[in-house]
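Following: one structure in structure tokens, then a few remarks.
One chain of protein is taken out of this complex; the other chains stay put.
What follows is chain A.
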């Protein structure tokens, strides 16, 4: 019963080069392994040594199968050498079979797919629904929160000049703007929301320039369409100007929309 031939690389035979200085190809068989060592020149014209390791396996097959192993090749493979032709037979990369039991367990743990677990939280009344669906939206409770912020801001601004204490020159409001230029200064920044889509930087500047000088303005725009996202940030040079802007513009009608202005919150909140 002839054993099944080991896989021979026909490519190696085809690349036999007649370089005089190369040692001959050697084969060693031991412990069920065959080592084929050959020498040749690579692309950089340097001598290279290639060692191939084959595994010799013995397989018991029916007589008809063994007879078919000895058939002569025909058709397009008539000139092929024994063994696989590297042009028609390739060993692909390892493919791992995915078993689906673990996948189904992961799906069950996903909170988004769990209908019983509610992930919505309202910003207005802290209930378990989305803010857009809040029943208190646009009502007195919503207005009270905004009014609280406005009055607190106004009170904070009024308190500052009343104090008769000595204030060092570098802490005065007029000097604070200069220091703020060196780093990020959020103390005099306000956020204007509920802007219309057609808002531009020029409109924003026209809106706030009467109140006081600004150091920076940012109008949020959609990347794809270029339209206004509906909110903007304005950095004033003096905090009292920012407080005045909140008092003047909050609730102000502009381009058929009611603006909402508040102090800008830090980013890491």
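In this text, contacts are C-beta pairs under 8 Å (C-beta built on N, C-alpha and C of every residue); 3 or more make two chains touch, one makes a residue touch a chain; residues count from 1.
Methods note: contacts and distances are computed from a predicted model.
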Chain excluded from display, named as in UniProt, from "Flap endonuclease 1", "Gamma-secretase subunit", "CMP/dCMP-type deaminase domain-containing protein" or "Eukaryotic translation initiation factor 3 subunit I": "Eukaryotic translation initiation factor 3 subunit I"
Option from A:84, A:212, A:230 or A:251 whose C-beta touches the chain left out: A:84
Sites on chain A contacted by the missing partner chain, in the whole complex: 4, 7, 59, 61-62, 64-65, 68-69, 71-78, 80, 83-85, 87-95, 97-101
